[in-house]
Structures are given as C-alpha cells and as structure tokens.
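Mind looking over this structure? Questions follow.
Excluded from the complex is one protein chain; the other protein chains are retained at their positions.
Labels A and B are assigned to the chains in the order they are written; within every chain, residues are numbered from 1.
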Amino acid sequence: MQSETPLPDTLANLLGLDPSNPLVLFVIAVVASGVIASGLLALVAVSGIWGKRKITAAFTDRIAVNRHGPAGILIIPADALRLLSKELIVPEGVDRPAWDLGPLIMVFSALAGFAVIPMGNGIQIADPETGLAYVFAMASVASLGLVMAGYSSNNKYSFLGGLRAVAQNLAYEIPLILTGMSVALFAGTLRLSEIVAAQSTALFSLGGLAIPSWYAFVNPFAFVLFMVANLAEVGRNPFDIPEAPTEIVAGWQTEYSSVYFVLAYLSEFIHIFLGGAIIATIFLGGPAGPVLPGIVWFLIKIVGIYLFTQWARSAIPRVRIDQLIEIGWKGLLVLAFANLLLTAGIVGVIA
Amino acid sequence: MIGILKSMATTMKHALDGETFTVSYPEEVPEVSPRFRGVHKFSQERCIWCRQCENVCPNNTIQIVTDDQRNGEQYNLHIGQCIYCRLCEEVCPVDAILLTQNFEFTADTKDEFAYNKEQLKNVPWYKDIDPLQSREPDRGAWIGEGDGEVDYQ
Partner (left out) sequence: MSLEEPEPSTQLDVGVTDDGLDYDQIEALIDDYVIGRESHVNAEGFVVRPDDVQAVLSTLKTEAGFDFCSCVTAQEYQDRYESIYHLKKYDDPTQEVSVVVPSPRDDPHNQSGADVYETADWHEREAYDLVGIEYDDHPDLRRILLPETWQGHPLSLDYNQDKPQIVPLREHANPLQDDKRSPSDPDTMFVNIGPHHPATHGVLHIKTALDGEQIADLEPDIGYLHRCEEQMCQQGTYRHQIMPYPDRWDYISAGLLNEWAYARAAEDLADIDVPDYAQVIRTMGAEMSRIAAHMLAVSTFALDINGDFTATFMYGIRDREVVQNLLEDLTGQRLMFNYFRLGGVAWDLPEPREEYFEKVRDFVDGLPEKLTEYHDLLTNNEILQMRTVDTGVLPPEDAKSYGATGPVARGSGIDYDLRRDDPYGYYDELDWDVVTEDGCDNFSRLLVRMREVEESAKIIEQCVDLLEDWPEDEREIQANVPRTLRPDPDREIYRAVEGAKGELGIYIRSDGTDKPARFKIRSPCFSNLHTLPTMSEGEYIPDMIASLGSLDIVLGEVDR
C-alpha cells in the first residue's frame, strides 16, 4: 500500500535527520519540491515539445519531427535552445511588473498544485487535511496570471484573451469544484491520500477480475462532468477560447516572446498535467494499478488524460464564447448541483 | 453528441492506421510527373539565335545578346524571376530550350539565380526522362543529352 508519510519526512528519516526540526524539514522539502518540479518539467518537455507534435502528426497522417536523434526526440534540447536564445521583446507601454509576473504566476501556480498530489511510491510532498481544496485553489490562481498577462500586454487581442479567460474560468471553476465535492462526500475527507485509499477496495468482481472502487466507476456521471469542465479549465478544444488563434491571434500570450513565451507555454502543459493529476487522484484511484509501481501507473493515467485533450483538439470545433458561458452556467452548473445532491442522497442512504 | 463522437472516431481511425501521406524528403522523393516544368536546360549547339523565346517571354526573364552579325554571344535566364510558363520551349523552332523536371535548386542571393548559358547548359536532369517527349510526343527528343556528350552539331 501507499506510504502514509510525506516525501520530506521519508527523506529526512533516510538521511538520519530529525523531521520534527522545522529547519531540517524546510530544507528537505525544498529539495524534494525541486526534484518533483524537475521531473514534471522533464515530462512537460517530452510531451509538450516532442510528444505533442508526434501525437498531432498521428492524427493528421503526417510524420513530424524525425531528424534529431531517434524519432526526433533530440528536438527537445534544440527547441529549448532556440526558444531561449530568442530576443525577449518587451512591447512599448506594457504594464510592468504585471506583464513579467503573469507567466511566472501561471507556472508556479500549476507547479504548486502538485505539492499535495500523491503520486505513488511515497512521492507526495505534503498531505494536508485540506488537500483537495488546496489543489483546486492553486489551479485557479493561474487565472490571475492570465488576467495579468492579458491586461498588461497593451494589446487588444491580449486584452480580449484575458477577459475571455476570466469569463471562462469563472464559468467552469464552480462546476469543477462542485463535482470534486461529490467525491469528497463519498470519501468523507479532503485529504488526498485518504481519497486515494478509499478507492482501493474492490467495487465488484468481474470474472475473477476485481474492479476497484475508483470513483470513475462508482459515479461515471461525475467523471464525465469533471472531464468536460477540466477541458475548459485547461483551455483545450472545444474550449480553447482564451487563445483561439484564428480569432484573437494568440489571446493573452500574443505579446510574449523568448523566455516569457516558454514560461507561458510550459504553464499550459503543466496545467493540463495538473488537471490530469487531479482526475487521476480523485477518479482513477491515484497511483493504484497492478504489477507496475505506483508512480508509473500515475504517469500513465495523466499522460492518458493529456492524450485525450490532444485527441479532442484534432476533432472538435471550438465553441463561441457566449455558447461557452451558456454551457457553463446553464448546463454544467445545473448538472453539477444535480450530481452533488444525488451523491449526497446516496451517501446519506448508505450511511 | 453522436456527431462529436463520430468526429473523434474519424481522427482516431487515422491515428491508428499508421499511414502517413507526407514523405521523408529528401530520402524519399515524391514522384514528379513526366510533364513537369522545372529549370531550363539550354543547348547552344541547337540554338539558332532567332530570339523568339526572348520575345514571347511574358516577364523578360530571357535576355539574349548578339553581335552585329547576329551571332549569339550571351544567353541569360533569370531563373528566380521565371514563372515556368514554358512559352519559350513552345515557340522554339529547334528545341534548343527545354524545361527539365529539375526543381531542386538553391542560391544564397537573388543574383545567383541569373543563369548564363554555361549554367543553363549544365542544369542536371532530374531523372532519365525526356519531358519534351511526354509533353509533345511528335517533337524531337532530348534524351541522351542528359549526362553524356552531345552527339551532333
């Protein structure tokens, strides 16, 4: 079973240090976060720079990058170098430091969300009681970055993009969290490790194969709702409205170049993975899975969700902003409340 | 909802069939039609300096310099400006100019695309095929002059 102790404590114990000393815990926690953040960034580099091209190419019957290294994988350092060595253009009249902080906030909010995610094999930096609330809060801080970027760019396309981002996130954050709450009702806790643990029992047995009580199986309706709301939350088709390249050029990121562009670009992918991590944790049993170690299962699950976003991108048209707001407030919100009431009812009956 | 699922099924079908319609150029070269009109090849041996190609050229790509005896001195063709309409080949009475299948040419500056008659003579064939033959079967053929010696005056 999963280790109940968070990663910094485990590390401290391994190193023979006293985890109850706050200073030691702080240093170790910084190290552990660094390790996890680096791992995440590596994952983003592989999937964002190389994987995305390959996946899109597969959907569109093309070959994509194939020159550098096996299957073109060495395009990652090449592209990183290319992007970082470009000139950082700061347009006239941008509102600094908001303009500089925007991309930073986006990246760090998404990364910070991972702090409480149990990734299996004891990889979890902290396991607070309010884990689920924390992770939702962190994921939505990114909206602030989007607004800052859009508003401070001194560009009307960015401005429109920023406004769209706020409208969209408001419309989808609430159904998202309401649906998340239904899971909390089932599990009776907000602590993520306990939510994962609650999903480890077998739901029923199918021909000798035990189906675990993942909440995706227990409440598929909530799972679908959450997947849809999550697409909007991370801004992918059919809800990639804040960027909408054919309408408002690149939305809030129109004016960013070089390093800031890299940050903005990375943040989008980390955000998708954070969304995937939340889904994996609260609906797909977290790191649970046979044979392979937990962290591998966890990665498989979030990459699977990432694949789904790319798949949706290849086939689904973008909705219009007013239609999106309508779907959010009149459709998903109502369904989310219905789901919450239903869940409360079921949980009440069982209890 | 069904339509959306159908759309997604369609793209997934393409993703899974593993087929690509792009090729790994230049290792794998897509086929060029025999009639394709690419870079010009010029045969000084054939040219009678009648200047019809220069006259017909719609955008003055061909420039011919002759001496006062009307003997040819220079034959320049600005390949970077050419629109590959093939009118020069069409009006040439002696098949001295021919648009080969070759489209792979590069230069660092625009000026390097102004080919003189030596460069035009040395334009390589793309494949061992005579485009003129496939375009107008009853016209004389160029093939054989591709790589080797020109065997007649």
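Keep this in mind: a residue touches a chain if its C-beta (ideal position, glycine included) is under 8 Å from a C-beta of that chain, and two chains touch if they have at least 3 such contacts.
Computed from a prediction, not measured in an experiment: that's the story for all the values here.
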Could you run through the displayed chains and say which ones the absent chain touches? A, B
In the full complex, which of A:86, A:156 or A:330 touches the chain missing from this view? A:156
Using the touch definition up top, pick the residue from A:60, A:121 or A:258 that touches the left-out chain. A:60
Touching residues on subunit B - with respect to the absent chain: 1-4, 6-7, 9-11, 14, 21, 32-37, 56, 58, 83-87, 90-91, 131, 134-137
Across the whole complex, the chain not displayed is touched by subunit A residues 56, 59-62, 156-157, 160, 237-238, 240, 244-249, 310, 313-323
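In the analysis below, only the chains that are shown with their structure count from here on.
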Can you work out the whole-Å distance between the CA centroids of subunit A and subunit B? 53
Enumerate the contact residues on subunit B facing subunit A in the complex. 4, 7-8, 10-12, 14-15, 19-24
Subunit A to subunit B touching residues, read off their complex: 55, 57-63, 66, 311-312, 314-316
